[in-house]
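Complex shown without one protein chain; remaining protein chains in place.
Note that the chains are named A and B in the order they appear, and that numbering of residues resets to 1 at the start of each chain.
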Amino acid sequence: MEKELRLMKGNEALAEAAIRAGADGYFGYPITPQSEVMEYLMQEKPHERTGMVVLQAESEVAAINMVYGGAGCGKMVMTSSSSPGVSLKQEGITYIAGAELPCLIVNVVRGGPGLGTIQPAQSDYFQATKGGGHGDYNLIVLAPSSVQEMADFVELAFDLAFKYRNPAMILSDGAIGQMMEKVWLKPQKERNLKLPEWGTTGKTPGRERNIITSLDLNPAKQEQFNHKLQAKYREMEKNEVRYEEFQCDDAEYLFVAYGTSARVCQKAIQLARAEGIKVGLLRPITLFPFPKKIIHERAGQVKGILCVEMSAGQMVEDVRLAVNGLIPVEHWGRMGGIVPTPEEAVENLKSKIIGG
Amino acid sequence: MADNISIEEIIKPENLVYAKTGVMTDNITSYCPGCGHGTTHRIIAEIIEEMGIQSETIGVAPVGCSVLMYNFMDIDIQQAAHGRAPAVATAIKRLLPEKFVFTYQGDGDLAAIGTAETIHACNRGENILIVFINNGIYGMTGGQMAPTTLEGMKSSTSPYGRDVAMMGNPLKMTDIVATLPGTYYVTRQSVHKPGNVRKSKKAIRKALEYQKLNKGTCFIEIVSNCPSGWKMEPVESNEWMEKNMFPFYPLGDLKVPAE
Partner (left out) sequence: MAKVRGAIVVDIEKCKGCGVCVVACPASVIELSPNVNSKGYHYAEPVNHDACTGCTNCAVVCPDGVISVYRIKN
């Protein structure tokens, strides 16, 4: 299958990209606004196309544990869900992190808390970037802001997950999952049938048995293991930070926003610049590792930063830590499933940063 | 003359008729004296050895006393979150369909927190073997009431005996899964006496042979003891089990394939 231009929903593009990336398995449970992922996969019969296994589980809990089982064999496996479902998956995710297994988890975020709403939100930032379940761990978190990135980040997430033997998350939102855009799909990749040495594939005579576990009852060893995990996260911070900048070079003010909010801010920049306000946008692509260094550098150049988020203000905490008091950093956002408008963003830039 | 043969003459490699299988490691198990877990581990390992499938078998350990199963069996093993072993095994088997996959779970793991995973794996007819150790108690956490604790049976969370009006009835998961179309072979056995061990072993062998033929889920309950949790001597616990557990959890096949 060749490179191809299609008009697709974000969720569908992600599903197609998973097949083309050579994923071995998908395990999911329906939830709005991401059900198209599994619907698309089931319709495409990936088992016939590539041999990829797709299974509708009895719950999000079962689905993430199926991911654990598949990842424990060294297979390229994934799941997707939306906020309430991702909360259910947290137990499995912390086990996956603790067993150092690579996998992809997709969260097409909707408003919360609780059952909340089915409209887009960014209120799962803390959950995604600070671990989410119990224990000290981090996921690699990628935040797409277009249908193209919904597709592109699948392969990137798997590459990073296997590079670090760590779960990776695509943190999207209901807007990007549901919107249709044109998307370039990569050619079909062969599924990798040569499995890594550490997986449970049957103990052959030449090797020791492979054990997948997150348990060590010896506290000294458990601490040592935690140090190992932390070293891995520091390595990610060194090598894997990704971000994008718009009109930052002459900027006097900065928006920091990801995903759907970043798209809103791009329009807000046009509106503000029409009024003579020199504002740029820094869009974190990896939310973990977070682009701390560049934000700190930009803080030395601009007068103030407005974080635009579809939440009560979550990423703003990481921006403030990065800025470390150099300049004012404020948050503005909408909650409960409302997407902010560019006009509102400009207004709030004026009132919270420029006028402040 | 036979009677004159010395012990030394009998104990020679060529006369060896039974020894610990090499599929068990040399680690001393973490189980209490007399616990059926060790016996069940061993017979699974013996079948793996006899069938020559050590390199093709993947086990899934639960949370509970047998969480450290991977220290005792010399095969590839994944340790699953509490109750999730059937989901973990589902994916392993679907992604590696040519391998032999089994879960090993206690009653708390399989019949309480993992009820959904158990029932749905069985209902989908996953080609896996589920080995279910039912000793009517949460052993590892210190003898709390399990879903399978008998009526009137004492535990640390039913210190006056299980009051079914307040705490609900003991759950017969094996009977439930036997009604599901996805299960192919469902049996309830024990490992407290030599004859029972031999029957359990046969059941495990059959289950793995059925797995090779992609027949669906095989489910083997082992009614077992918990001397520490029941606060009994090992031999006494086995007698108590025969007298009290077997009437409620009768041994025998619940579902056998039509020949």
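Rule of thumb we're sticking to: contacts are C-beta pairs under 8 Å (C-beta built on N, C-alpha and C of every residue); 3 or more make two chains touch, one makes a residue touch a chain.
If you're wondering where the values come from, they're calculated on a predicted model, not measured in any experiment.
Chemist: Under the definition given at the start, what are the shown partners of the omitted chain?
Modeler: Hidden chain contacts in the full assembly come out as B.
Chemist: Check the options B:161, B:182 or B:234 and report the residue that touches the missing chain.
Modeler: B:234
Chemist: Out of B:42, B:124 or B:206, which is the one that touches the chain we can't see?
Modeler: Once the missing chain is taken into account, the touching residue is B:42.
Chemist: Out of B:24, B:128 or B:176, point to the residue that touches the absent chain in the complete complex.
Modeler: Answer from the full complex: B:24 touches the omitted chain.
Chemist: Mind listing the chain B residues that contact the chain we can't see here?
Modeler: Residues touching the hidden chain, for chain B, are 2-3, 5, 7, 9-12, 15-21, 24, 28-29, 31-39, 42, 191-194, 197-198, 227, 233-235, 238.
The working rule: only the chains that are shown with their structure count from here on.
Chemist: Over in the complex, which chain B residues touch chain A? Could you list them?
Modeler: Where chain B meets chain A, its residues are 54-58, 60-61, 67-68, 70, 74-81, 84, 87-92, 94-96, 99, 116-117, 120.
Chemist: Enumerate the contact residues on chain A facing chain B in the complex.
Modeler: Answer in residue numbers: 24-25, 27, 53, 55, 57-59, 61-63, 65-70, 72-73, 75, 77, 91-92, 95, 99, 199-205, 209-215.
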